[in-house]
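Right, I'll just put the structure down here and ask away after.
Removed from the display is one protein chain of the complex; every other protein chain stays in position.
The letters A and B name the chains in turn, as written, and every chain counts its residues from 1.
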Amino acid sequence: MHIHKYEKIWLWSGAVCLTIFLLIVGVSAYAMGNQPPSHMETIDPQKAALTAPFDKPALTKIGDNEYEAIMLAQAFTFTPSKMTVPKGSTVHFKVTSTDVVHGFQIPATNVNMMITPGYVSKISHTFDKPGKYLILCNEYCGVGHQVMAVTLEVTS
Amino acid sequence: MIDKRDAKLSLGFLSVSFIALFIGAIAGLLQTLVRSGTIELPLHIGYYQLLTAHGVLLALIFTTFFIVGFLYAGISKTMGALYDVPRRTAWLGFAMMTFGTILATIFILLNKATVLYTFYAPLQASPWFYVALVHVVVGSWLCAFSMWNQYYIWKRRTKNKLSPLFSYMAVMTMALWFIATLGVAATVILQFIPWSIGWVDKIDILISRTLFWYFGHPLVYFWLLPAYMCWYVVIPKIIGGKIFSDALARLSFVLFLLFSIPVGFHHQLLEPGISHSWKFFQVVLTFMVIVPSLMTAFSMFAVFETAGRKKGAKGLFGWFKVLPWKDVRFFAPMMGMLIFVPAGAGGIINASHQLNQVIHNTLWVTGHFHLTVASTVALTFFGIAYWLVPYLSGRTLTPQMNKLGIIQTIMWTVGMAFMSGAMHLVGLFGAPRRTAYTTYSDHPQAMDWVPYQAAMAIGGTILFIAILLLMYIIGYLAFKAPKGEMDFPVGEVEEEAAATPVILENWKLWVGICAALILIAYTIPFWHMIEHGPPGSTGYKFW
Partner (left out) sequence: MPQLQRKTNEKVKVKKEKELLGTLLSVMGVGLFVVLSWAAVYLLYLSR
């Protein structure tokens, strides 16, 4: 098949660019650990609220500047609904749903993941700036979806 | 003029498509007004109910009916009148699809199916909604079978002559559609229907989502390929040029078949239960499907430049000026092509593994597919309709309607710039998609989003006026325009272009590779979901 010289130049430059994109995200994911949330642990969605650790959803201090937030997503709120950590803390969120699919997003951060019933979703984030952070549901979950949000306060 | 019976068939599909477009557009206008806080809906109509209607009627019904109607017209034009069996099968398909559409619309309006067009389990709609979807899909399969049958008979009668480019692309588009819809049909028939009727209590959510997105990404290529058919086959004729390369055009369609299906995980990058290595593997495959679009970009510019130089255009970019900007048959698809530049760039960002965390389920995504399907594809379809509707109804595109069409295109582009531009920006700030008006108890971040949502409403209003104008033009062209003969523009290939290799029509080979890629990309992670899946979920009706 005949391909014009310029088209070859164009296709090769395109291929090189795409490969560079893939290398950048690949190295960032595999060498630096920036993988998208892909946790494999499962749970019975009907009994999620009775299964440890989700029977006691809470924010717990687990080390210097390190916290674990065990959270339940259910129509139309998250539990616990108020959390406070000092500036510079790393929070490990561990979330599951008791009913339908929800989203878990903190706007203006990279915290963004799906909460699928039957699975435990995990994501970590370090909060360097003080403020009241929104945690909101970004997957349609029913008539009250637009009110499904809680706040995380980062104190200075 | 094509065979009268084929014209009627094609017009049948186009009619349903434009009715769906009009109802879907009304829902769209109301959504932007609600989300900006401008109005509250009367009569207990819900925002999410409108959103369901908008998604189903536009993303599924408008597109599919338009595509099938356009393909039949082009097949009849390039391969000759439909044979009896294909035509009868086509009408049966039309009847099933239309029945499914009406049934689905009724249940959405009754508020029995407010599950959005992605109908994620365990939100549970009325079983009739799922039954309706099955009718649309199976009806479209009958159309696929009918087109393949036409192609097969044509090939046999012409003793295996090289098929016309348009018909080859039509066969490929329907092959892609058929293989893709197997996934959504499987989840609806095997999972949703038994579960919503109550034959089984529980549904496996991750499996249903995976089957949906196995379908969901090739779906967007099903929208795009007919637009590419217009660009590759129709546009060269309109601008007085030739098809750049028949072989490369076919090759790009082969690549779309191969790489647009085994990539559904890039819609599931942020969900649990799928390991990141399989996600990354499908991200790599997703990047492969960019290549045929790069080829298309080159081909289109090459057609423009060659045609312009033949007309005597000088300099590096002189050819750009001599394009027929005042011909809506060119202008509308051309705007679609230009919009595909930011649309494509956005798509590459979305599919870039962890970069998805920046934009997933934010309004950026809504902005993205309003550039792809609702601008690139829709403007190309409008550009097709402006000559296809009068062509099929034995009328002509008058200069006045041509001018109105250009105004319509400009309005669409401007309206979309406002709406989609605002969506992209506010999405980067984190505003979620598919969410009614809210300030999250006056949270300062959410308050910052409100002006952008107002810009979306301004764009939405302009777009709705553009739809009213479109409806007027189409109605005029179908029923009022002066009678006459129109041209169905089908481009010819450059004389010196290389011959088309026979291997491009080796369907067994391409479908075989396609199936192999699907098996490689999906078997292990899918087996893992079944083997290690959690207990299923019961249904919820939270609306």
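One rule holds in what follows: contacts are C-beta pairs under 8 Å (C-beta built on N, C-alpha and C of every residue); 3 or more make two chains touch, one makes a residue touch a chain.
Just so we're clear, the structure is a prediction, and the values are computed from it rather than from any experiment.
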Sole residue of B:172, B:224, B:339 or B:358 that reaches the chain not shown, by the stated touch rule: B:358
Contacting the left-out chain in the complete assembly, out of B:26, B:81, B:348 or B:524: B:348
Residue, one of B:152, B:317 or B:479, that touches the chain absent here: B:317
Residues in chain B touching the chain absent from view: 294, 297-298, 301-302, 304-306, 309, 316-320, 341-342, 344-346, 348-349, 352, 354-355, 357-359, 428, 496
Residue ranges of chain A at the interface with the undisplayed chain: 4-7, 9-10, 13-14, 17, 21, 24, 108-110
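To be clear about the criterion, only the chains that are shown with their structure count from here on.
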Distance between chain centroids, defined by C-alpha means - chain A, chain B (Å): 30
Touching residues (chain side chain B, partner chain A) in the complex: 46, 48, 51, 114, 116, 120-123, 204-206, 209, 245, 247-248, 251, 268-276, 279-280, 283-284, 287, 290-291, 294-295, 298, 302, 348, 352-358, 360-362, 429-438, 440-441, 443-446, 497-498, 501, 532-538, 540, 542-543
In the complex, chain A residues that touch chain B: 1-4, 6-7, 10-11, 14-15, 18, 21-22, 25-26, 28-29, 34-46, 75, 99-101, 103, 105-114, 116-122, 132, 134, 136-147, 149, 151
